[in-house]
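A single protein chain has been omitted from the complex, and every remaining protein chain is retained in its original position.
All chains are identified by letter, namely A, B and C, in their written order; residue positions are counted from 1 within each chain.
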Amino acid sequence: MTELARSRGTPLVSVLLFAAAREAAGRGRIEIGYRPGLTAAAVWERLIGEHPELEPFAASISVAVNHRFVPRDTLLDPGDELAFLPPVSGG
Amino acid sequence: MTELARSRGTPLVSVLLFAAAREAAGRGRIEIGYRPGLTAAAVWERLIGEHPELEPFAASISVAVNHRFVPRDTLLDPGDELAFLPPVSGG
Amino acid sequence: MERFRITGEPLDERAVGSGLATFEDGAVVVFSGVARGRNRGRQVLHLEYEAYEAMALPVLRGIAAEVRERFGVERLRIHHRVGRVGIGEPSVVVAAAAPHRRSAFEAAQHAMNEIKRIVPIWKREFFEDGEVWVEGPKEPVTG
Partner (left out) sequence: MERFRITGEPLDERAVGSGLATFEDGAVVVFSGVARGRNRGRQVLHLEYEAYEAMALPVLRGIAAEVRERFGVERLRIHHRVGRVGIGEPSVVVAAAAPHRRSAFEAAQHAMNEIKRIVPIWKREFFEDGEVWVEGPKEPVTG
């Protein structure tokens, strides 16, 4: 979808995946096209559609937009950096 | 009393004072004669008699015999090391 | 010495607390999280940490702001390592200085609890026969 979005000059949202989720999807960064009304939850649903391996993360995934934790129903803006974070285990 | 006790070959109890109590009494170590039935409290009373400057410590002083905290009414044995400890402030 | 640091280099545990106390501080607490050689009965060969660094740093700053507000502790440093960490090596060092010990302890302990809960860093354990991503609290963080 990256190339499709770019070719039309559509405003983009960057989607980041980390750790086990990144490995499950086989990719850590995806650019998707922005459209008004797009929520983090909608992006997640779309990701699961393309990468069913992400399904097990659904209940525990946290969402961050522009480096801040946000609720899943957060509306996105063009240029946002959206990240899906599996349960953290730093320290 | 040290010399008196020694001259008779009486068994002794060593009495130690520390910090502010040591300075109040002007001495840190006193040997006193042992007699059956002697308690830490009795030694303290005798100390206060000789060093009234110790009176203010009466309520807060802790008692140790042979490096262990003990109640004031503890009976002493010959050769014991008896210490009167003002409230500690280490750390 | 940076207050917050995510680094691929070995942490200098000794340096993190050094020079942190001011004239009025009577207590310094330094916590080191060390890579354990055994976890849930299995021998661990080494660890690997991955960070979402652009987010981890502001989250650490947010933790420090909360520590200041809750415990009045302003002198706090948090250094976290990423990449491969050998057994016995520190993966995180938190240092807190305060006039009295209680708030220094609270600050360091609360910071560590929050690091475990919300800082976007992930740990992978390597065993003789495989590897596993460690997952922390399953409850999603919602801001």
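What we mean here is this: a residue touches a chain if its C-beta (ideal position, glycine included) is under 8 Å from a C-beta of that chain, and two chains touch if they have at least 3 such contacts.
Bear in mind the structure is a predicted one, so any value in this text is a computation, not a measurement.
Asks: Given the contact rule set out at the top, which of the displayed chains would the hidden chain touch in the full complex?
Replies: B, C
Asks: For review purposes, identify every residue of subunit B that touches the missing chain, sorted by number.
Replies: Where subunit B meets the chain not shown: residues 16, 18-20, 23, 59-64, 67-72, 81, 83, 85-91.
Asks: On subunit C, where is the contact patch with the chain that was removed from view?
Replies: These residues of subunit C touch the chain that is not shown: 13-14, 17-18, 21, 23-38, 87-88, 90, 99, 101, 104-105, 108-109, 112.
In this text, only the chains that are shown with their structure count from here on.
Asks: Give the label of the chain whose average Cα location is farthest from that of subunit C.
Replies: B
Asks: What's the distance between the Cα centroids of subunit A and subunit B, rounded to whole Å?
Replies: 75
Asks: So the centre of each chain is just the mean of its C-alpha atoms; given that, what is the distance between subunit B and subunit C in Å?
Replies: 50
Asks: Averaging only over C-alpha atoms, locate the centres of subunit A and subunit C and give their separation in whole Å.
Replies: 27
Asks: Among the residues of subunit C, pick out those that touch two or more other chains and give their numbers.
Replies: none
Asks: Indicate the residues of subunit A shared as contacts by at least two other chains.
Replies: Within subunit A, no residue contacts more than one other chain.
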